[in-house]
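Since the structure comes first, as structure tokens, the remarks are kept for the end.
Of the protein chains in this complex, one is absent; all others appear in place.
Presenting chain A:
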Amino acid sequence: MRAALVVLAALAAAPFIGFGEGYVLTLLARAMILAMAAVSLWLLVGGAGMVSLGHAAMLGIGAYAVVVLDDARITDALVVVPVAMGAAALFALVTGAVAIRTSGVHFIMITLAFGQMAFFTTASLAAYGGDDGYTLYGRTTIGGQRWLENRLVFHFLCLGLLALALAGGQMLLASRFGRVLRAARENPLRVQAVGFSPYPYRLIAYGIAGAIAGLAGVLMANAAEFVAPSYLAWQRSGDLLFMVILGGLGSLQGAVLGALAFVLLEEWLGHLTEHWRLIFGPLLVLSVLFLRGGLVGVLRRG
């Protein structure tokens, strides 16, 4: 957990040691929000052994909950956050009830299919901009106060919620529930042989991961004050999955390291050359080939 704590501390210090400019804070907020989504996906991939390629849908549903409520002039976090998390969790539970009956490649394909369904649904929502997306009237308010308009407040809100997601995920994995989940990832037959049926544990984990991703979606919508169907695109799901694998499946903190490395690398290369994708793509391939165990694995060996 040490590496993640160092990273979180660095993020807390960032605005006061020369990284306080607007665009830097925007970048860091994006990284923290994606890290939170990656933490929720890690719970599925690393915790339960369920490789989902539709996780962006959870994020997007959280973001679109903000849109729908914003359009109805409901902007308070007391309503927005529970609705967004609830909607994402509900979507996860309903689609998960079907998807979790499968495993391996079939699970990947079926989560991808559900994700694309959500993507096309949002693209067809003409009332909310359809393909073009939707610009929010304003950021979510807290008890009627417009605190989130303040960059620093938003920075620390993202950081706090990321830390909370990380701590909560850690607690979940260590609990009785998490132990069954982890055991079922390693050896489902063994788990059944001692008397557990893995299905309900996996389904609840799927719902919890959906809720956390939904919360990240709320932050995502607020960060850009804009939401588009591309938030739910399968490429985004692929990015999230990549962050998780880049960080490493050995520990939950890998999700945070992976997401930050991914976002910052993308940004840095983007500044170097406009053909940055030509470098980024091979780098990703190389990191999978040579970083066995991901960044977490490198830190452990080092």
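To be clear about the criterion, contacts are C-beta pairs under 8 Å (C-beta built on N, C-alpha and C of every residue); 3 or more make two chains touch, one makes a residue touch a chain; residues count from 1.
One rule holds for everything that comes next: contacts and distances are computed from a predicted model.
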item: Per UniProt record, name of the chain withheld from view ["Glycerol-3-phosphate acyltransferase", "Amino acid/amide ABC transporter ATP-binding protein 1, HAAT family", "Iron complex transport system permease protein" or "Gluconate 2-dehydrogenase subunit 3 family protein"]; value: "Amino acid/amide ABC transporter ATP-binding protein 1, HAAT family"
item: Listed residues A:174, A:264 or A:279, member touching the removed chain; value: A:174
item: Omitted-chain contact residue, chosen from A:31, A:204, A:232 or A:261; value: A:204
item: For chain A, residues in touch with the removed chain; value: 171-172, 174-180, 182-183, 186-187, 189-197, 200-201, 204
